[in-house]
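All protein chains but one are shown at their positions in the complex.
The chains carry the letters A, B and C, assigned in the order they are written, with residues numbered from 1 in each.
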Amino acid sequence: MQSRIRIQTEDFDLNAEVAALTTDGEAGAVASFTGHVRKEGNLSTLTLEHYPHMTEAEITRLVEEAGKRWALTGVTVIHRVGSLKPGDRIVLVAVASGHRQAAFQACEFLMDYLKTHAPFWKEEARNGERHWVEHRASDDDAAKRWE
Amino acid sequence: MQSRIRIQTEDFDLNAEVAALTTDGEAGAVASFTGHVRKEGNLSTLTLEHYPHMTEAEITRLVEEAGKRWALTGVTVIHRVGSLKPGDRIVLVAVASGHRQAAFQACEFLMDYLKTHAPFWKEEARNGERHWVEHRASDDDAAKRWE
Amino acid sequence: MNLLYFAWVRQKIGKGEEMLNLPAGDVASLIAHLKSLGSGYEDAFADLSRIRIAVNQRHAGLDAPVGPNDEIAFFPPVTGG
Partner (left out) sequence: MNLLYFAWVRQKIGKGEEMLNLPAGDVASLIAHLKSLGSGYEDAFADLSRIRIAVNQRHAGLDAPVGPNDEIAFFPPVTGG
């Protein structure tokens, strides 16, 4: 299984990422997830902080776990950090497999674990005031489904 | 809920399709699926035939059903027809929602129903011989999960 | 009624579309009639477990009623996606 994990400030190219997962021709199915900054009336900036080194290490562990649970040919995880604007893309998880159910399940598993395990923190700026986004209990519930 | 359904011979642009689903800024989550022609030793061409008008009508019904089952902001279904080569993309289903579980589930539902309900037929050319791809019972089982 | 054939059903029958003037009935009686039209039809409809049906662009069964203004399509189980 090939895997690509990137933490970066810049945006990503979905066509190129999906193509990279299918060039070997083994995978007929690619399930992808992109997370986007919502456009809300007073939200001006979303800033993402992370824990360098641990972020990559933790995501590597999550991807390895997904590779043990499902028959995958490739996984790509790209997470942006720094200052984002409403409408910007935040995260990509793309999973290639010979079977679409494996691709879907692994993609959802990775998103649920990213949300609960990968050391990122979001800070919103609204009307000139900054505050840290609160972790959601519903994300913990989502991750628990895979235990 | 916005919806786009296209049957076309040409390829599609994932970045543009996902951007179109998120320009209104309501959706934080987009789940996508792309199906690809596998590269197999002797497979030279995959030709897709369909039933014009019924294809669009049937996919419209499936998308409406997904919109009733989950809170979605947009759905895009693009299915290619005509002659494809190994590595080519066949289908895109992209679903936008405020909640990632709704996006994932609706995307998987739509793929399962496309595979069992939308009137497309694949013909493979291998070593100069053409034959029609057989429908898979596992696709029927996948669709039955949603009944 | 307007009849459409797809994939190997089309190939066995040798055409993709035809208009037939037939009395109203159901899909089963229509197939019985078609099988009397020649060996290509007989071959195409030899095993009805491999045939799917649409009436007016909606999936339908052998017991679906069909009349002179209907569009009836016959095809193998679908393989898109």
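By our rule, contacts are C-beta pairs under 8 Å (C-beta built on N, C-alpha and C of every residue); 3 or more make two chains touch, one makes a residue touch a chain.
Treat the numbers as computed from the prediction; the structure is a model and nothing was measured.
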item: Displayed chains contacted by the hidden chain, counting the whole assembly; value: A
item: Residues from chain A at the interface with the omitted partner, ascending; value: 35, 48-51, 53-54, 57-58, 79, 90-91, 111, 114-123, 132-135, 139
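Everything below uses one rule, namely that only the chains that are shown with their structure count from here on.
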item: Distance-to-centre winner among chains (Cα means, whole assembly as reference); value: B
item: Per-residue multi-chain contacts in chain C, two or more chains; value: none
item: Residues of chain B whose C-beta touches two or more other chains; value: 35, 111
